[in-house]
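Note that one protein chain of the assembly has been removed; the remaining protein chains are unaltered in position.
As written, the chain order gives the labels A and B, with residue 1 at the start of each chain.
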Amino acid sequence: MTDTSIDKLARATPKTVARRIKGLSDRGIAWLFVAPTIFLLLAVNIFPLIWTIRLSFTDFRVNRPNRDVEWVGLRNYERILTDPDIWATMQATAHFLFWTIVFQVLIGFFLAFLINKKFKGNDLWTTIIVFPMMLSPAVVGNFWTFLYQPQIGLFNYVVAFFTGVDPASFSMIGSVNLAPWAIVIADTWMWSPFVMLICLAGLRSIPDSIYEAAECDRASKWRQFWTITVPMVLPFLMLAVLFRGIENFKMFDLVVQLTGGGPGNTTTLTSIDLKREAFERWRTGYSSAYAVILFVTVFGLASIYVKALNKVKER
Amino acid sequence: MSYSITEPGKGIKWVAGILVVCYALITIAPLLWIIATGFKSGPDSIAYPPKVVFEPTLEGYVNLFTDRTRATSDMLEAAGPPETWYEQIARDQGTVITGASRYGERFLNSIIIGFGSTALCMILGTAAAYAFSRFRVPLKDDLLFFILSTRMMPPIAVAIPIFLMFRNLGLNDTHLGMILLYTAVNLSLSVWLLKGFIDEIPVEYEEAALIDGYTRFQAFYKVVLPQAATGIASTAIFCLIFAWNEYAFAVLLTSGTAQTAPPFIPTIIGTSGKDWPAVAAGATIFLVPVMIFTILLRKHLLRGITFGAVRK
Partner (left out) sequence: MKTKHLTTAVLSSLIASSAATSALAEDLTLCWAAWDPANALVELSKNFEAESGHTMNFEFVPWTSFADRMLNELNSGGQLCDLMIGDSQWIGGGAENGHYVKLNDFFEANGIDMADFIPATVTGYAEWPKNTPNYYALPAFGDVVGWTYRKDWFERPELQEAFKAKYGRELGVPSSLEELKEIAQFFQGRDIDGTTVYGAAIYTERGSEGITMGVTNALYNYGFMYENPDKPYDLEGYVNSDGAVAALEFYKDLYDTATPPGSSNWYMGENIDAYKSGQVALQMNFAFIWPGVEADPNVGGGKSGYFPNPAGPAGQFAQLGGQGISVVAYSDKQDAALEYIQWFAQPEIQAKWWELGGYSALRAVVEDPGFAQSQPYAQTFLDSMAIVKDFWAEPAYADLLLAMQERVHNYVVAGDGTAKEALDGLVRDWTEVFEDEGKI
């Protein structure tokens, strides 16, 4: 793979450049070193993306290879944007995104704040807290279905132990009202440590001298927290939100294993819906348009957010 | 002893410590539950209400690695007394072992694809990162952004054309296909991380080597690579963890031959119904390497998970 791509590149580049590659000049090395990466990314990322955009204007279906493919213009886009079911999945995604970020920021920041108190053994406990985020989300999701079983799982009994409610009186993944929270809880369990780590880096980047100066000014601890700690950590926190936002917008494995999108469509996030359209109904053209809409949304939101982030950093 | 006003008081430390330990215990509980379930018997694993105290057994692990069938009386007679401890465990459940299960194969696939893609990714990534770090590559910033942006796409969205492309190239459900795919997905992370690590190595070292008569390539090979070894190792572990845990592509693009463990584990079933102890045993074995890596990676964790955006 690597070799052929270099050969191709060598053939495609002008002779003078080709000679330099053989001589391994700086420029040659630069090309030689970058080209395979670019080639692979073009082949596996960009080429499929262009193909997706092309397919999105057709009514192609993978499981009907013999049928004529027709150009349908913008009809796929029109159908998606006017489909109330898709807006429902967007809402489910928004709910999931919003609340996972809120909880993870609160828990993550609070934990980082506590760990930054540098108590004895904080290293060991930090490592333990970090374990969940290193696991396979699919395996985790699968096991949470087990933990959430009202009769045989652990979760309801733990809640019952602390609150005194009957463990069988509620069902996290069976109830339409609780299921959206069930996925939020599992994701928060898994990813709060991520926000914690970033916040911890932020807290540790604040020089002691600032606090010392504030102390001299007789600023209260409470005031120090709001005027020094929070603003200094904010850029880090925003970065954490960006990463979690992108990841949870793509969310598939954990939720599909946990609830399968149910009950009803209450936890059908966009990725799960897209998987159904593309790999169960095999509406390839339609789902390509769906995919393009998701790209545009995630890129759009992310770039707006990055601008905001840069402004905060400049302050 | 000097008194520092920024050093928290003893009481605060205690409170913080207790709160963090409480959180850690809660957060580790589901994991411990998974591990414990792996050592339960079938009926204990679905006991209603759940059992915290139970008699440990290796049933789950035996079931994980074997295929069994329910034994009829003449089958038992024909087979004679069990010869090994694991056969004994299978017999105690009223089954006989018919062969090895698919788990070993799937685990091996995870290893082949995980290590294969990581190795390839390191070779390509180190080279590209070095070039980006040391040379004036045309459109450098755009290229770097392009590399990063590939990670923002939902895997399901890119899976459609990749599925079609792989099918045309005969790469569906092959080790090579998955290695190339995971390499491409991981390249963005590794280029960014490695560029950060290489940026930190002073250019003067190479310049000295060049003056000593090394070629550029020798300088890279003999001076930069050893210096970047730690960075490369930790980047490699991050790539490996991603490939190890990946599910969406694996479930859509692999099935019989190249399927990895994550899509396989949730589907382990016993002689009737889901065999939770075997699922838990499979998950536990699968989690162990990642937990070891986490411990090894402690220092580089932050950099890896944030694409090098945050350094501790």
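Here, contacts are C-beta pairs under 8 Å (C-beta built on N, C-alpha and C of every residue); 3 or more make two chains touch, one makes a residue touch a chain.
Keep in mind that what you see is a predicted model, and the values were worked out from it rather than measured.
Which of A:R204, A:R281 or A:K313 touches the hidden chain is settled by the complete complex: it is A:R281.
In the complete complex, the residue from B:G9, B:G80, B:G99 or B:G213 that touches the missing chain is B:G99.
Only one residue in the set A:S171, A:T188 or A:T229 touches the chain that does not appear here, and it is A:S171.
Panel shows subunit A; residues 63, 65, 148-152, 168-176, 259-266, 276, 279-281 of it touch the chain omitted from the view. Listed for subunit B, the residues touching the missing chain in the whole complex are 43, 46-49, 67-70, 72, 75, 94, 96, 98-99, 167, 255-256, 267, 269, 271-274, 276.
Quick note on the criterion: only the chains that are shown with their structure count from here on.
Between the CA-based centres of subunit A and subunit B the separation comes to 17 Å, rounded to the whole angstrom.
Note for the complex: subunit A touches subunit B at residues 1-2, 24-27, 29-30, 32-34, 36-38, 40-41, 43-45, 47-49, 51-52, 55, 62, 107, 111, 114-115, 117-123, 125, 127-139, 142-144, 146-147, 151-154, 157-158, 167, 189, 193-194, 197-198, 200-202, 204, 208, 211-212, 215, 236, 239-240, 243, 246, 249-250, 252-253, 257, 270-271, 274-275, 278-279, 284, 287-288, 290-291, 294-295, 298-299, 302.
Those residues of subunit B lying in contact with subunit A across their complex are 4-8, 12-14, 16-17, 19-21, 23-24, 27-31, 33-34, 37, 46-50, 123-125, 127-128, 130-132, 135-137, 143, 146-147, 149-150, 152-165, 180-181, 183-185, 187-188, 191, 215-217, 220, 241, 244-248, 251-252, 262-263, 265-266, 276, 279-280, 283, 286-287, 290-291, 293-295, 298, 301-302, 305-307, 309-312.
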